[in-house]
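Complex shown without one protein chain; remaining protein chains in place.
Going in written order, the chains are labelled A, B and C, and every chain counts its residues from 1.
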Amino acid sequence: MDFSLSILVLVIPFVMFLLLGLVGMKMSHKVAGWLGTVAMGVTTVIAYGIAFTYFFGTGQGQIAEGVRQQIVACDYTWLAITDTLIIKLGVLLDPISAMMLIVITTVSFLVHLYSIGYMHGEVGFQRFYAYLSLFTMSMLGLVVATNIFQMYIFWELVGVSSYLLIGFYYTTPAAVSASKKAFIVTRFADLGFLIGILILSYYAQTFDFLQLTGEPTSVIQSAGGATFLGGSVMAWALALIFMGGAGKSAMFPLHIWLPDAMEGPTPVSALIHAATMVVAGVFLVARMFPLYLQETAVLELITIIGIVTAFYAASVAMVQSDIKRVLAFSTISQIAFMITALGVARPEYHEGVGYMASMFHLFTHAMFKACLFLGAGAIIHAVHSNEYTAMGGLRKYMPITNITFLISCLAISGIPPFSGFFSKDEILVAAYHNSAFYGIALSVIAGMTAFYMFRLYYLIFWGEERDYGDHKPHEAPAVMTIPLIILAAVTVVAGFIPFGHYVTWNREAFDIHIDWTVAGTSIAIALVGIVLATVLYRKPSAVPTRMADSCRWLWRAAYKRFYMDELYMFVTHKIIFALICKPIAWFDRHIIDGTMDAFAHVTHYASSKIKGLQSGLVQNYVTVYFIGAILLAIVTWLCVI
Amino acid sequence: MESLGSIILYVIVALSIIVFSILAVTTRRILRAATYLLFVLFATAAVYFMIGYQFLGAMQIAVYAGGILVLFVFAILLTSKPGKQAEQLTAHRRHLGLLAAVAGVAACGFALVTFNRFCGLAMPEATPLDMEKIGTMLLGTGKYQYLLPFEAVSVLLLACIIGGIVVARRDKDNDKK
Amino acid sequence: MIFDNILIYFVLVPLLTLGCLALSRTTKQIRAITVTAGTLLMILATWLTVGYLQQRAAGATEEMLYTGSWLWFEPLNIHLALGVDGISVVMLVLSSIIVFAGVFASWEMPREYFLWFFLLSIGVFGFFISIDLFTMFMFYEVALIPMYLLIGVWGSGRKEYSAMKLTLMLMGGSAFLMLGILGIYYHSSADGNLTMNLVEIARNNSIPHDWQLLLFPLTFVGFGVLGAMFPFHTWSPDGHASAPTAVSMLHAGVLMKLGGYGCFRVAIYLMPWAATELAWIFLILTGISVVYGAFSACVQTDLKYINAYSSVSHCGLVLFAILMLNTTAMTGAILQMLSHGLMTALFFALIGMIYGRTHTRDIREMGGLMKIIPFLGACYVIAGLASLGLPGLSGFVAEMTIFVGSFAHSDTFHRVLTILACTSIVITAVYILRVVGKLLYGPVQDKHHLELTDAKWWERLSAITLIVAVVSIGFFPNFWSDIIKESMSVIVNVIPQ
Partner (left out) sequence: MFGCGVYGFITRKNMIAILISLELMLNAVDINFAVFNRYLFPGQFEGMIFTIFAIAIAAAETALAIAIIVNIYRVAKNIDIRDLNKMKF
């Protein structure tokens, strides 16, 4: 089946965006909602068709001598900057982009379905669906990009649509500042990304992925060993590109925007902050992986950042009170897992198991994290508050959400039958291969993940009963629970997909075999975490509060996200605004304006002085005249001799 | 050397000119200034006589001392109540004036001194100068004769007279006020 | 004779409108005349572009098309030489769109206002179509004078002060310019018959090096003052803040582009050697003005000041790119002129409309307008995103071309400055979102803002024309960048590498 159909995947959401955006206001909520969902359904079907024909279809040289080919479905030159650097818009199909197609479209479709129920009765309902389709379009565009510039274009579009979605409830100032913060932080990271692209384009003289990743060694040589402040220029370019990815995937220094992005409606968090946008950074590194392999120093950097972020996020998640914040931090730590997996992946160990593991984890994580978020959305929808203090003992009232939530928690903490175990185990295998330290660190963090997930689970569904007053929390309506059930089912099944056959770094098939020693330790640690959580939080007991008081300082710091936000706020507001912008504005207003006004003033003063001379007194004139005459005489006399 | 007498006479005349002109300028009362001016005019006439230009001296006395001074006196009487005009000067103006005067005198003096070609030159012999010669000179059109300036001056004087009358005519409406 | 050349109509149409306006009485007539004038100009521009493209397609290779020159002043050999190449076509299209939108943005204005408005447009159109140095300078002056009156009479706030300041500073600039032009004229050709024609001067290329070193700064600063270069930009915030909507639209949209166009057409095209020598000084200046404008926009409280400072920053970027002296960067500069012109015009139109309703431009007093005036709010967000550099809108295309082009210089001095300029996209994001956040989102601060009426049909029309232009450049940039690149390569190969 030829792939010309694939461009449709991009066009339909875009058309939906225009339709809903311009005409949306006229439509009723119902019509707009279902229209959006149906369109997304069609896109999902097409995407599935493409992915399956790509993976399973024969013919058209899909699998030439074991290497799965990269097919460029269509290419339309968008802007020819110079004869070599041409920006094209097109669709590139290869294992990771096909896999991402499936992930994005499924999650987006389910979120569309879910938000019909969740957003029921919200003002600006159609606008929400317009932004959702814009987001899906840009995410799909990003994934299927043929050249790095097209990826940058859709990268920015993703940033803007996340800004619009986070700031959906624009009447509340918190949402406005959160969306502004999200956009500016990602924009700052995009600056790094842009500079990385520019350096790359200057040295490699091309944007196209095929050329870049085709023969990476020649690209590195083309840099001619130019160095810049120590590291080779290419290393700098790749590090900067990773910085762009880190910003989008909320890695350590640039993660502050993700927890605040929870201001947006929960379906948005489910779609953007669980499954798709945050994963863009991982996808970028995966896409440029052959180049990264040339610069191992950058990979080390990536691993370190990954581990630091994972540990940081896990520790903070353990003390958060808002359930969505907990899930946000758990997303950050899971993404950090994937980044570390990519960081540690080396072709010589086990044919790059890290690369395959991170992609697999990406796939499974998208599923169960979306399920968790949607579950949390259902709970908030029922209880109308984000804080777990207002919840407790919900398992009686919301049985379906309870089960799906439990399944996803088990998956995320890496318990065998569920998909989380397989993907996380692969990551641990890759980490151990690279160096024991990374392995141990990751398993400890995995344990912490298990602990805080189950802490969350027990606090919501077990714990003592809150008096819910007259209106009892009821089970979410059907349209919200169906996606939950689907996602839970997928998390259970996904573990058994032979992922290795499809997605590997050099696109050769390779079968996974569980390395039981590593798997054993990880399961053990996870179980310890779960047991600890059950002991502390199953029954309402004073133990956790007493523990918190014991290390009051640490607990407060963790709760306050180690004061990162305050640091950023300090930097931006105090330093940039107060010390740079205001003085510049003052400088401009007074010094430069001052000089211009000074010219005017000087001329005015001089003219008033001259005016004084015409005093009207005849005698003044005579004296001046006379003295002038004498001076003239003297001068002529001087000249004469 | 010329006769001692003429030198003495010259000194007297020069001194009188200087003294009287200073007095004329610095007196308080305007009438006294006019009289000093009269003495200065007479002294100049004496100078002219000394150098032998009798016609010129006569002219000077007749026109200047006679005509102009009388005009002055009339003007003074017309415009200022006698005895009131005590003048006081602002220091600033005085210094300025003094400075200008001294600078002027110094410049002219210096110029005179440098052209010392003729000082100490004896009085050359007096060429006969009679009225007939002056008359032809004024009215002739030859090389050194000045008919044109003569006519010009006459026209000027006519204009002056008419001007004077017009300006000083008593204004009709002014009186009614 | 003169009337067969299409270019002359660009000047004739506004002249005709002046005539009819003089006769018209009621506002209905005035509106009719101005609207027809606007549409006529738009048609002319599109017809010119189509004709130009056909000629280029038919293989017309010489640099200037539609040329024609009529002797004007024998002794100084000054001709009314007209001619247009890719870049001036783009500029003419830009100015006609903005004039069209400007007409709709100043709907309630009296007759005299439009008289001066169209005189201003004559100056602008004349400037872009003329190739003769002197005629260019003359049209430049024609464009300056109405500015004073328009701001002084119909402006707001400290209008006299800023009108005076604006005109004086621009006059100062044009004084430098006059020196430069005369210098060029006297060195225009080695064999004695001096000429004012740009193309011939460039062909003779006879200006001696030491003279070039003197004349280049003069002309560059002369045009730079109009292009809001760093030390001379202070007229722009005051001038724009107190100008009426359509005037600041036309001024920021087109007149500042006059500066950029002049810099590149006169300063660099005629004195390439000096351009390469002295580029680094002006690079620093324009580099500063990019970051400087952006930073100072972050703390302004008056809407128009924010937009004025952002124009300083964007025009600084234009000059910055021109000084890179390679085809990509300069094409990027022209694209940036085009896109920035449209964006600022859109911004000023919207600010004018908001000011017309809330009678305050202080963002601290306004808030939550999105719900009350959704159409204007949405347009404002689009304009913000465009100036932010969102892909799919024109800002992105221009900035990317500029950055790729300026990255072509591999020495660290250029590299550092380019990275400095790149940071401006972040700062632009900061102040745009700050304004959008304060103005449109958040709770409504002022009670009587609640019953504001949304945009009227003519306001919608002017906003939509500009948005359509911005989006069309954003979606199909290749169309414009090819036109510009062809005529740019002619100019770039004059520059010694």
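As a convention for this text, a residue touches a chain if its C-beta (ideal position, glycine included) is under 8 Å from a C-beta of that chain, and two chains touch if they have at least 3 such contacts.
No experiment lies behind these values; they were computed from the predicted model shown.
Trainee: Just list which of the chains on display the missing one touches.
Mentor: Looking at the entire complex, the absent chain's contacts are A, B.
Trainee: What is the set of chain B residues that contact the non-displayed chain in the whole complex?
Mentor: So the residues of chain B touching the missing chain come out as 17-18, 21-22, 24-25, 30, 33-34, 37, 40-41, 44, 47-48, 51-53, 55-56, 59-60, 63-64, 67-68, 71-72, 74-76, 78-80, 85, 87, 89, 93-94, 96-98, 100-102, 104-105, 108, 118, 121, 123-127, 129, 133-134, 137-138, 144, 146, 149, 153, 156-157, 160-161, 163-164, 167-168, 171, 174.
Trainee: Of the residues in chain A, which ones touch the absent chain?
Mentor: 611, 614-619, 622-623, 626
Just so we're on the same page, only the chains that are shown with their structure count from here on.
Trainee: Which one of the chains is closest to the middle, using the mean of its C-alpha atoms?
Mentor: C
Trainee: So how far apart, in whole Å, are chain A and chain C when each is placed at the average of its C-alpha atoms?
Mentor: Inter-chain centre distance comes to 37 Å.
Trainee: Between chain B and chain C, tell me the centre distance in angstrom, where each centre is the average of that chain's C-alpha atoms.
Mentor: 76
Trainee: Report the inter-chain centroid distance for chain A and chain B in whole angstrom, where each centroid is the mean of the CA atoms.
Mentor: Taking the average C-alpha coordinate of chain A and of chain B, the gap between them is 106 Å.
Trainee: Where on chain A is chain C touching in the complex?
Mentor: Per the stated touch rule, the residues are 25, 77-82, 85, 87, 149, 152-154, 156-157, 160, 163, 167, 170-171, 173, 175-177, 180, 183-184, 187-188, 190-191, 194-195, 198-199, 201-202, 226, 576-577, 580-582, 584-585, 588, 592-593, 596, 600.
Trainee: Which residues of chain A touch chain B once you look at their complex with the stated criterion?
Mentor: Its residues touching chain B are 619, 623, 626-627, 630, 633-634, 637.
Trainee: In their shared complex, at which residues does chain C touch chain A?
Mentor: 165, 168-169, 231, 233-235, 237-238, 292, 295-296, 298-300, 327-328, 368, 370-371, 374, 385, 389-392, 396-397, 400-401, 403-405, 407-408, 410, 418-419, 422-423, 425-426, 429-430, 433-434, 437, 440-443, 477-478, 481-482
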